[in-house]
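Excluded from the complex is one protein chain; the other protein chains are retained at their positions.
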Amino acid sequence: MRRVIMNDPIVFYRREDGGVAAMEDRCPHRNYPLSRGELVGNSIQCGYHGLTFGPDGQCVYAPGQDRAPSAAKLRSYPVVERGGIIWIYPGDPADAASQPVPDLEWMTDPAWTPWIDGSIYLRCNHQLLTENLLDISHLAYVHKTSMGSDPDRIAASETTVTPFDTGVRRRVRIADIPTPSLFAASALVQDRIDQWTESWMIPGLYQNHTRVRPASSLSWEESGEAPLQNRSFHGIVPETESTTHYFHGGARLNVDVETITGEKAHEILEEDVDVLEAIQENQQFVDGRPIVNLRNDGTVMQWRAVLRNLRAPKAA
Amino acid sequence: MRRVIMNDPIVFYRREDGGVAAMEDRCPHRNYPLSRGELVGNSIQCGYHGLTFGPDGQCVYAPGQDRAPSAAKLRSYPVVERGGIIWIYPGDPADAASQPVPDLEWMTDPAWTPWIDGSIYLRCNHQLLTENLLDISHLAYVHKTSMGSDPDRIAASETTVTPFDTGVRRRVRIADIPTPSLFAASALVQDRIDQWTESWMIPGLYQNHTRVRPASSLSWEESGEAPLQNRSFHGIVPETESTTHYFHGGARLNVDVETITGEKAHEILEEDVDVLEAIQENQQFVDGRPIVNLRNDGTVMQWRAVLRNLRAPKAA
Partner (left out) sequence: MRRVIMNDPIVFYRREDGGVAAMEDRCPHRNYPLSRGELVGNSIQCGYHGLTFGPDGQCVYAPGQDRAPSAAKLRSYPVVERGGIIWIYPGDPADAASQPVPDLEWMTDPAWTPWIDGSIYLRCNHQLLTENLLDISHLAYVHKTSMGSDPDRIAASETTVTPFDTGVRRRVRIADIPTPSLFAASALVQDRIDQWTESWMIPGLYQNHTRVRPASSLSWEESGEAPLQNRSFHGIVPETESTTHYFHGGARLNVDVETITGEKAHEILEEDVDVLEAIQENQQFVDGRPIVNLRNDGTVMQWRAVLRNLRAPKAA
């Protein structure tokens, strides 16, 4: 299959041993996408003139020639498949092995019930999505009828942000709010809840773990396991400057309500899509005008600092 | 509601006293259009994070913060509502009060029967529309089956153009032409008519007053009231370099035929739309090639001179 990632067309296919190969999605002869060709054993054959490439991107066959041209060599990408997600490393392949790859082990924990949303094609820049995910206070407005509750209490929630080398971790405790409709049917909570959310954002992946319990004055550490819990992952794959692939799934624990499903999650995400695409469209007219950040934007500001640091030239 | 005017997105809403507020259509926090939010009393609340703005563009509420951030201040526009049209002043607000605002008092004159066409979204530059409206001779071709008649007599009509500070006034007398089909069913005229049209064009608004009577040799001044009369306004609101909002309505007097209606007017305007959009599309290929003006383009030439003068730097 073809996926354009950061303006780079890449073809993915499975080798005979089940592993994943990833390389430039173009035949170097006339730039026809290899993804429109056919698999031949461990190789992929171009549908235009039949040039055939191994999983390392090297041409192994050219019709009518005794030897495949050695110059016909495509860039291939180191691939890791973990927790149902396929990762490629677009940097120097020599560095690939030492890169940390997130392990969504909880997605396969038998105690949890997984749900899959799938993917959304988003007509906006990936940063709009990333910063939307790092932001708590929009729950009260964009998701008013599902996850929303008292806007002032949500916006004034207790937040701890811990930056690390490649991202940020955040803990948010939203205390004593009227139960959002998403949890309202549950027998495990009453009219008011505490909602604790722990999140991790690294470039391309956001995960969170939300714990919901009846409102109380217990601290994060004092409390035992919460009766309602949900985890989710959000894969953010930039396609171009103005389009993004958005992948989404999760798992729930001990939830006695049927509302936390892939279908419901998709509805909620579509509310974000409406907002983000409207911002992207508005930017063509208002980009560059003065922006005001709010007290709640601390997580976003720390995230931007981590990105600046990741992009800075490194000392030898 | 949102309206992009000259690449500037503007949100319009009604205050509780019925007056109109107009300001930048973006929340200064993340550029989400305020027009997608909700009215809260005299204010408008952003649908993304709840920031709320008064009609002067000042932020009056930010969820979770004791004080709204004073830096969150949007540009607002002076507004006048007159004759069913809402005007904003995009220049220095201090000059707004001294600007003349056209009064379409005839639209509410009980002796006249108003008709409304509505608006058309035009995929062309606003100047193509403006100059189309200032031009009489296209009636014989573009509107051949409605307002058209003898092309030579229309093109050779008696025309007086009077420029003023901000526009032009024009009187046209088309003498002794076969009655256009638009008026043919009327008992008030016969086979041939005189058609006298007085027009006013200022930037953004064209008005005209057409008088139709049986062909005779009376001058403009000698003649009394004509039996068939129609007035119309044409609002020209540039959206971008290549798109224009076009508003249209009018009123008729003593017309015994049912053909001058909003619906019929819309059909006639669609004939212009076809022409103007085809020119816009052709310009991508032929813009810059030599242009020939005709004897009939005097009004357009005087209008262009008025615009050049309006745009020229003013002495202190």
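We call the chains A and B, going by the order they appear; numbering starts again at 1 in every chain.
Going forward, a residue touches a chain if its C-beta (ideal position, glycine included) is under 8 Å from a C-beta of that chain, and two chains touch if they have at least 3 such contacts.
Since this is a predicted model, take the numbers as computed values, not measurements.
Colleague: Which candidate, B:V60, B:A96 or B:A156, sits in contact with the chain we can't see?
Modeller: Reading the full complex, the residue touching the unseen chain is B:A156.
Colleague: Taking the entire complex into account, which one of A:Y32, A:W106 or A:W200 touches the absent chain?
Modeller: If we include the chain that is not displayed, A:Y32 is the one touching it.
Colleague: One chain is left out of this view; which of B:C27, B:I85 or B:V142 touches it in the full complex?
Modeller: Final answer for the missing-chain contact: B:V142.
Colleague: Pick out which of B:G18, B:P110, B:G224 or B:P290 touches the chain that's been left out of the picture.
Modeller: Final answer for the missing-chain contact: B:P290.
Colleague: Over the whole complex, note the residues of chain B touching the chain we left out.
Modeller: These residues touch the chain not displayed: 131, 135, 137-138, 140-142, 151-157, 275, 278-279, 282-283, 285-287, 289-296.
Colleague: Please identify, in ascending order, the residues of chain A that touch the omitted chain?
Modeller: Here the touching residues of chain A are 4, 7-9, 24-26, 28-33, 36, 46-51, 59, 62-65, 69, 71-72.
FYI, only the chains that are shown with their structure count from here on.
Colleague: Averaging only over C-alpha atoms, locate the centres of chain A and chain B and give their separation in whole Å.
Modeller: Their C-alpha centroids are separated by 48 Å.
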